[in-house]
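Sharing a structure with you now.
One chain of protein is taken out of this complex; the other chains stay put.
Let's turn to chain A:
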Amino acid sequence: MATGTTSIEVAAPTGVDDPGPGVARPGRRPRLMFLRNPKALVGIAILAVFAVLAVLGPWIAPYDPNQVSRDLLQAPSGAHWLGTDHTGRDILSQLIVGTRGVLVVGLVAGVAATALGVVVGVTAGFVGGAGDETLSAVSNVFLVIPQLPLIIIIAAQLPSAGGITVALVIGVTGWAWGARVLRAQTLSLRRRDFVEAARATGERTWRIVLAEVLPNLTAIIAAGFVGTVIFAVLSQVTLAFIGITPVSEWNWGTILFWAQNNLALQRGAWWWFVPAGLCIALLGMALTLINFGIDELVNPRLRSTGMHARTLRRRGIRPRVGFTPVVRAGRPAVETSEEER
């Protein structure tokens, strides 16, 4: 953008005409910015619904998910909102009870992988030299490990490979991509003037990393976290689907496992596999929407742009680079477009 050089030339506030503490300073960041972003709000709402299901699942599920009944393979009805499976078990209950396993594995794996990735990536990027080489070599090795086969092998070896084990395996094998991205970004940040200045004033390394470098990485870390959570959920569902993890432990993949093994598709029992698939998609969407919100929140430039875009939409103005909108006071926006004349 050639016109990018016209940055906002607002003069620095002078100390002389400070309005004092009682006057509201213009341009202050409004509270609860995050909640003003409709994308993030939708994401949080969906995630909150799943979180409530995860916590209260066993109590609010209408049936015991393992309880067999005489209603074999029933389509959705008043008694069974999402129908029943081949042994008459209630699918809605399986879905609700299974939510906890999915969310726990996703979050544990996400936190573990992100923490490892941040520690390895930022350290490698910041220390440089032999330490960087070693850590980079390690992350390169982890990068080429085929994750899913490894998880299958480990899960098959451990007799009681429950959700947490799977989560930890995903976390331990899934951090390398994030570490690489963070290392690259840290390398570029390390040479910036504000980091050099912090170094020159004698700041300790950990403080430079925490206070100067990490805030610049927030968006990448958040994106990595969300990506890992989605990947962990998919891995776990896959493992359950192919029957590696115990089929008695309910999660959305277990439902799909039973549906697949009992030819749900061929029998036309759509209520058996569609809801679980939709839940996976919804969870992924919610996390992605939250990621957009985080992006806007941590990037000051996107933040104001997003706010402005919303204000403009309300006033019916379309901001475009190269065609500055003309809005005369007291008159509606003049949208000069080709169709007009």
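Just so we're on the same page, a residue touches a chain if its C-beta (ideal position, glycine included) is under 8 Å from a C-beta of that chain, and two chains touch if they have at least 3 such contacts; residues count from 1.
Criterion: contacts and distances are computed from a predicted model.
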| item | value |
| --- | --- |
| Choices "NADH-quinone oxidoreductase subunit K", "Glutamate transport system permease protein", "2Fe-2S ferredoxin-type domain-containing protein" or "ABC transporter ATP-binding protein" - which one is the UniProt name of the chain not shown | "ABC transporter ATP-binding protein" |
| Touching the absent chain when the full complex is considered, from A:Gly78, A:Gly129, A:Pro146 or A:Gly322 | A:Gly322 |
| Touching residues on chain A - with respect to the absent chain | 1-6, 8-14, 16-17, 19, 26-27, 304-305, 307-308, 311-312, 315, 317, 319-329, 334, 336-338, 340-341 |
